[in-house]
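Missing here: one protein chain of the complex. Every other protein chain is in place.
Chains here go by letter, A, B and C, matching the order in which they are written, and residues are numbered from 1 within each.
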Amino acid sequence: MIKPGQLVMLVSPKGKQYFRVLQPDEILNTNDGQLQMQNVMEKGFGARVYTHLNRPYTVIKPALYDLIKAVKRRTQIIYPKDIGYIVLKLGIAPGSRVIEAGSGSGALTTALAWFTGPQGRVYSFERRPEFAELCRLNLEKTGLESRVEIITQDIDSGFGPENVDALFLDVRTPWECLEHIPQALAPGGPLGFLLPTVNQVSTLLTHLEKGPYSSIEVLEILVRHYKPVPERLRPQDRMIAHTGYLIFARLNLSGDEKAPEVQTDHEEENHIC
Amino acid sequence: MIKPGQLVMLVSPKGKQYFRVLQPDEILNTNDGQLQMQNVMEKGFGARVYTHLNRPYTVIKPALYDLIKAVKRRTQIIYPKDIGYIVLKLGIAPGSRVIEAGSGSGALTTALAWFTGPQGRVYSFERRPEFAELCRLNLEKTGLESRVEIITQDIDSGFGPENVDALFLDVRTPWECLEHIPQALAPGGPLGFLLPTVNQVSTLLTHLEKGPYSSIEVLEILVRHYKPVPERLRPQDRMIAHTGYLIFARLNLSGDEKAPEVQTDHEEENHIC
Amino acid sequence: MIKPGQLVMLVSPKGKQYFRVLQPDEILNTNDGQLQMQNVMEKGFGARVYTHLNRPYTVIKPALYDLIKAVKRRTQIIYPKDIGYIVLKLGIAPGSRVIEAGSGSGALTTALAWFTGPQGRVYSFERRPEFAELCRLNLEKTGLESRVEIITQDIDSGFGPENVDALFLDVRTPWECLEHIPQALAPGGPLGFLLPTVNQVSTLLTHLEKGPYSSIEVLEILVRHYKPVPERLRPQDRMIAHTGYLIFARLNLSGDEKAPEVQTDHEEENHIC
Partner (left out) sequence: MIKPGQLVMLVSPKGKQYFRVLQPDEILNTNDGQLQMQNVMEKGFGARVYTHLNRPYTVIKPALYDLIKAVKRRTQIIYPKDIGYIVLKLGIAPGSRVIEAGSGSGALTTALAWFTGPQGRVYSFERRPEFAELCRLNLEKTGLESRVEIITQDIDSGFGPENVDALFLDVRTPWECLEHIPQALAPGGPLGFLLPTVNQVSTLLTHLEKGPYSSIEVLEILVRHYKPVPERLRPQDRMIAHTGYLIFARLNLSGDEKAPEVQTDHEEENHIC
């Protein structure tokens, strides 16, 4: 039994996926005929259900990774390898309030909404209406739209929400809106950036150094896939070599005092990764 | 104002950190004198508070990354780079029920408890009592212990909890307990493994191939830190080159049918990372 | 002025390359008409010369990298990133005598012939006649064939040449011919292997450990290209993630004594790379 309101992923014989927030009385029109969601609800996760044309569909409880993979995109999305790390560094938790800009296709938005949960709030800024709309559609598909406020507006003149727990900027010239961050982010709060070129990273660092920011870090994450053949195990021939550089910092405390550098007993943990 | 019951990180002038679930009437004994938690509560995040010896402590709302970094360890911990990716692939969300083994020092346990939230449940198996105890202490320090059931028991004879949403094994010979997974994990559910050597990966793959598992993936994640100097930007001289290989799979559906391979429109997304 | 007998690379308007060992009286037939090599000789490197149809060809003194890139291949070739390192570890120098197997398309053969020079000697074993022929054609194209003896023969029953300076095996099961190496390689001499899978590496190590070999090393080399745009500098989106693992060792001394591990004053040089 699946509870109404829960997210399900229905996978066609050809691998096409449909995401649905379960409504027992809904009928899903697929390329292979109609699916009774009542039937999906009763059979439960891991089951096969059949369309009125007798084609088998698989009922899966999707992981966040599946949602991100299914994001319809017209922009470069932020990848799972980066999203996972961002979420840890920004301290996103059930109930968090967080700002991001820009929304883009909504891959990071999806993850933020996923982890902040129904008690949390994601403020997602996107100045281009067509991407704001795309982000909204991607969120609706997975039932996460109620957790997100998409604000179709430039961030040059500030954010609006105050005292949020974390803030992430995936915009071309993030240094132009640094001045507005202290009004939006809680003192001592974490913030992050994604930038594709070293020139942008260098410019951002120049601005961050002027404060009120501390604990500045720059890093990149690489994922290397292997061919999962036990007797001929080896990396895939090709890999994605670059998506972007991640930059993290903390907003200084009230009164512009720097947040303290945290001591660690474990020398080798200085670069815990 | 910080609400009672919320987690705070108090950082000493020397960078030593104390984690506390806020109780207004508590007095924290530090190396620098006593701190009134009532005072911490009133001043709020981002503030400086003073001990009775007039030493300044900083009040920080910790990110998950801070918690993991602060885990007292007597084992190799799972690193943030890996944890972030694991959490996405396993679909951990507020309310999830998840099994892990072994607990070790509790770094992944902390993350699972963090993301599953108060409505979720983490079943953490650890056969060595001293590590079970260490894991418990680490969880208590950050107030997450109520979300976790630490089970000081070998997993050779099975798990106990049933129909969990996800399962992760960080044990030396995970193939020895594969047979118990179908009784514990929901059909179609995601599972993951961390293994340090290629020989272990190869052995695990041999066993996974026998089923009932599909969508098998092997990968590794590398993080490269940069020296954050804007006018002399360059990678750090050294990096951590290996923590372990990550292996992911899905339990087959009820009746041993394979979960379908999901189709993707974007050829280049086959290896979304 | 280019001296007769020197290697020239002639590049067509469309980028097609012709390699020629310069003979002043030769006429080169190209897709764009005839080129007088006398003219090439007189104009020299860096010049444009014209075919009888008045099409411009560029005269380039090719680097080894160009030769390897131009190798006609019907096998996976060894890549420059690996070749450069192999040559340093094996101590290839003008005058060296070296064994390799198998020849494959001849990329490493080309490099070995290049560096050993006219006084050196490369013994290249290839059991498949069609690849031996391909290797020969590639060497002839660049005028290096006189330095190489291609031996169309399996190495299961031994090599033949004795006391060579170095030995490299790019074959599927190199452990099957380890027993023949002491008769071929000078005592204390360096040997190397390229293997694509971790299983092969593991098997080879098992055999090497039985001796008479020491100073065993396993490594892999990654090259990451950047988009050379000064104001938007960033890595290429994709990279080659794997060609093969390199394994190096030294044959023990006469009388099966291990070659000594060399001490280094510089702690940080233990892994000079």
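What we mean here is this: a contact is a pair of C-beta atoms (placed from the backbone, for glycine too) under 8 Å apart; a residue touches a chain by one contact, two chains touch by 3 or more.
Bear in mind that the values here come from a model prediction, so they are computed numbers and not experimental data.
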Residue in contact with the excluded chain [from B:M9, B:A111, B:V198 or B:L246]: B:V198
Chain not shown: contacting residue from C:T30, C:T58 or C:Q153: C:T58
Identified contact with the non-displayed chain, of C:L22, C:L90 or C:L139: C:L90
Residues of chain A (touch criterion as defined above) contacting the omitted chain: 198-199, 202
Residue ranges of chain C at the interface with the undisplayed chain: 11-17, 44-48, 58-66, 68-69, 73, 79-81, 83-95, 111, 114-115, 117-118, 165-166, 186-190, 198, 201-203, 205-206, 209, 216-231, 233, 236, 239-240, 243, 245, 247, 251, 253-254, 257, 259-264, 266, 269, 271-273
Interface with the undisplayed chain - residues on chain B: 196-199, 224-225, 231-242
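In this text, only the chains that are shown with their structure count from here on.
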Whole-Å separation of chain centres (CA-atom averages), chain A against chain C: 46
Distance from chain B to chain A - Cα centre to Cα centre, in angstrom: 18
Multi-partner residues of chain C (at least 2 other chains): 198-199
